[in-house]
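What follows is an incomplete set of chains from the complex, kept in their original frame.
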Amino acid sequence: MHDCTRLEKPIAAAQITSGMGVDDLTRALGGCGFGAGRLAQACDIYEAMVRDTATTKFFGLAGAMVPAGMRSIISGLIRDGYIDVLVSTGANLVHDLLESLGLPHYKGSEVVDDNELCREDIDRIYDVYVPELHFTHLEEHLLGVFPEMGDQISIREMLSAIGKSLNDPDSILRAAYECDVPIFCPAVQDSMIGLHAWLYRQTNPLNVDVFADVHEFLDICFESERSGVFIIGGGVPKNFILQGTLMTSKGFDYAIQLTTDRPEYGGLSGATFDEAKSWGKINEDAKSVAVYADATIALPIIVAAVRSRLR
Amino acid sequence: MHDCTRLEKPIAAAQITSGMGVDDLTRALGGCGFGAGRLAQACDIYEAMVRDTATTKFFGLAGAMVPAGMRSIISGLIRDGYIDVLVSTGANLVHDLLESLGLPHYKGSEVVDDNELCREDIDRIYDVYVPELHFTHLEEHLLGVFPEMGDQISIREMLSAIGKSLNDPDSILRAAYECDVPIFCPAVQDSMIGLHAWLYRQTNPLNVDVFADVHEFLDICFESERSGVFIIGGGVPKNFILQGTLMTSKGFDYAIQLTTDRPEYGGLSGATFDEAKSWGKINEDAKSVAVYADATIALPIIVAAVRSRLR
């Protein structure tokens, strides 16, 4: 005889209707298996995480989300209190800075002669183009910001100073500055912001200590009553957010990851939240789910659904 | 100087709002890159394909879509004229048959002791469970159908006879029967329907010629003024639908594939539509796109969006 509890929830076929809302859709997928069920579960967990006011909400941002057109979603989440702490790759901040200065990305094609693009001074990010001239404007802007920001600062403070210099309300950097949401970027030298900071530093006083903002980050972890994390991709942001728990011995209570990586190759980006439990990074009774999907598809859906539920 | 046409379309950051509809969402992603842009494009192409009344619409169904809860979507598409010809794996039809007989799948977990499940006579399909007892009921039903259907039939006719035997309006097999939508299933012996047909045939007259329905399939291809294809996964359904063009020398005009396979390993499931153009399977000026996503996520979105546009 089988364990009766195993057969308690029949799969409920998704009913899809014309005119349905995104939140209706995510609810319609709640009784489904595979990715559909995981997506629905991610909406439920994110809703619970945001509703739980005792929870500090971390957000890890890797992948080329800003070039793909996802920055208004992120800055909106910051402005509306869905994100308390942002950990990002340098690249997403560089591309946010470009857009914030009115320097757009362009929709191109991944089927193209890249040597021709090179001769035309166009840089390609899959099917998105960036004119190289944009980076000259970015440099000019940064050269105006660096002298303003003090010569002994942390990476977090440097990013805050850049946010302060911007006017664009859709800017991630600006929104974080205005809302006092700290942005951590452990590998900032691995970006155009970093390279220009280095260039500036060649002839000007500037000391950015690698570890200067670690204290601030860990304090937030220590002081959290409960904590939740929403991870886009993986990479340094995923590892950095989760490693805080190794110092605080307080695992996460809510965890969502949107990824296309997989566990079998052993890298951290594809590691499961179960694996993270062995390290104590995720609590035994945490609500957690990974959605195996392109984040440019899954993030807008989850945000639309959870915003609908919380309005 | 760069080619000005390359920089004509700035990426438009997706604006996500509470209460938005699925179609709004897909339009909000239209100016984005990566998967978001591809998903939006798939909606546009599917809308154009369905609106083009001169187009014969093929649908290829692989993967375990029915166990995951996707069968009402498929049967609804059949009933509402979005599918003219269905090519399926045997498994999807077997699981549709189970559900049509009132034998549900259950939502389980992929983290489980499979040896225990085996002892409890529960079969697992990732996070979906099926009690083995269901297959006994399936056999009983089929034993009642086989004698009714003539002893010299094609696979297509056999599937039609099974559809006729069902009452469930959500059934793919029933909907296809009612709507005169032919279902082709080239590897039917590679399924429980096939195994039971073989068992029956041990003691009863039954001859199902492998090639008996190829003519019907090719006739549909020949007679199509234009043609479009929507492919879930890949496998035999993808190859079978596309190979028709090798006989007719008429490539497809519209093509959408939802897949997580990739081109670099060389298999047909992951082959691009560009590759298909070298074979003449897809026309040079066809509207085509592959969305690299779990079909249980992408299909419901596309269907909700296109149904909204066409209501």
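Labels for the chains are A and B, by order of writing; each one numbers its residues from 1.
As a convention for this text, a residue touches a chain if its C-beta (ideal position, glycine included) is under 8 Å from a C-beta of that chain, and two chains touch if they have at least 3 such contacts.
Everything numeric in this text was worked out from a predicted model, so none of it was measured.
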Homo-oligomer size of the whole complex, from 2 visible chains: 4
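Keep this in mind: only the chains that are shown with their structure count from here on.
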Inter-centroid spacing, chain B versus chain A (mean Cα positions, whole Å): 34
Contact set on chain A toward chain B in their complex: 1-3, 6-25, 28-29, 31-37, 39, 64, 67-73, 76, 99, 104-108, 111, 117, 120-122, 125-129, 131, 170, 274, 292-294, 296-298, 300-301, 303-304, 307-308, 310-311
